[in-house]
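A protein chain is absent from this complex, but the other protein chains hold their places.
Up next, chain A:
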Amino acid sequence: MSTIGLQRGGTAGKGRRRGIAAVGTNVLALGAVSLVTDISSEMVTAVLPLYFVLTLQMSPAVYGVVDGLYTGATALLRLVGGYVADRARRRKAVAGIGYGVSAAAKLGLLAAGGSVPAIGAVIVADRAGKGLRTAPRDALITLSAPDAGLGRAFGLHRAMDSVGAFAGPLVALGVLALVGAQSPGAFDAVFVTSFCVAAAAVVILVLFVRDRREARPPAHCVSPAAAFALLRDARVRALLAAACLLGLATIGDGFVYLLLMRREEFGTGWFPLLAVGANLSYLLLAAPFGTLADRFGRLPVVLGGYGGLLAVYLLLFCPLSGAAITILTLALYGGFYAATDGVLMALAAPVLPKALRTTGIALIQTGQALAYFASSVGFGLAWHSWGPAAATRMAAGAVLLAVALTAVLLVRPTASGEGARA
């Protein structure tokens, strides 16, 4: 990796510096790990429905059961992983285990053969790996960049991450094209290749990512009691509440794309392209929005992102239609992710003590994920009871409320010293 050559660019105290060096080589290395890992996981995600249904002749109902297995299980693991990473001060090791488990899961798909329970176990392992690695990775990012440059660091990381997600399906297609559709081993080749790519990411992590092991904190700083004490800090509580509120305002990509598709009445063939369009917008905007957040304040950017989401919900049922509106909606939706996903972590990091940063990040991410899960279930029910138009307007109302409450929650504590403005 050429990033090593950039090592001499120190990271502390130079937040205003532009360019890659200002972000820090460790963030770049973590970005490279995420990029390569996402290529691997999206390769499999792209072909898994085909594999289940075609090769294994699994029905959607069974797939749904398999799919439903992980939501709750990984949330708890994420918290435990975050705490262990803080306690042992080994964030890189915990993240590495997460990446390793997910890589091994690709081979597990081969070994599972046609057994549904085995496949379920493999998928749970894969998601568990993802749950385990996210918080320590984000904590490493926060510890590798100066506080003033966190927005930019997360922006760059998320942009690299989505490049991988973008490339993954294309790589899978390439492998399948090389192998030939009719080969009985076509899926096996995709899984093995995906494993090799994931293993390459682990190699990058092991060799080029540096753990941040600040001086050992007094033992009582990282204890279960201290972890719970996080919740006694009003600013942490406010952040957690804001993350949950914002999670509640998100109804789920599937619904957004489905509504867009229904409104425009275009063929189902375009369905995957909607995700590609939103992803492209995310990819392009993540880094600029991160930089904006550092310069003009992270809270305004997060709130602006949710303003974009509000616009998306309103556009879904506005009287106008056509390609331009669809593209605008997708651009706004990608922009919403770009302005919120990484920036929220950048907003949270300075509030969390370094010794418990992974635990804190895991807490906030878990809160947001569970709230999001609840809201997508709720939206499904609302859609069913009152129809899509009313449900979407309610979602728009929820966003408005969430944005207002978030502003109140987060402006107040930051006014007393910490400063949202970096």
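Things worth noting here:
Heads up, the rule we're going with is that contacts are C-beta pairs under 8 Å (C-beta built on N, C-alpha and C of every residue); 3 or more make two chains touch, one makes a residue touch a chain; residues count from 1.
Definition applied: contacts and distances are computed from a predicted model.
Its record in UniProt calls the unshown chain "TolB-like translocation protein signal peptide", which is the match among "Ion-translocating oxidoreductase complex subunit B", "TolB-like translocation protein signal peptide", "histidine kinase" or "Phosphate transport system permease protein PstA". Only one of A:L30, A:L48, A:I141 or A:A159 touches the absent chain when the whole complex is considered: A:L48.
Per the touch definition above, the residue from A:A88, A:C196 or A:A374 contacting the chain not shown is A:C196. Checked against the full complex, the one of A:L76, A:A177 or A:A374 touching the unshown chain is A:A177.
Contact residues of chain A toward the unshown chain are 1, 4, 7-8, 10-12, 42, 45-46, 48-50, 53-65, 67, 113-114, 143, 146, 173, 175-186, 188-189, 192-193, 196-197, 199-200, 203-204, 207-208, 210, 212, 252-255, 257-258, 262, 267-269, 271-272, 275, 383-384, 387-388.
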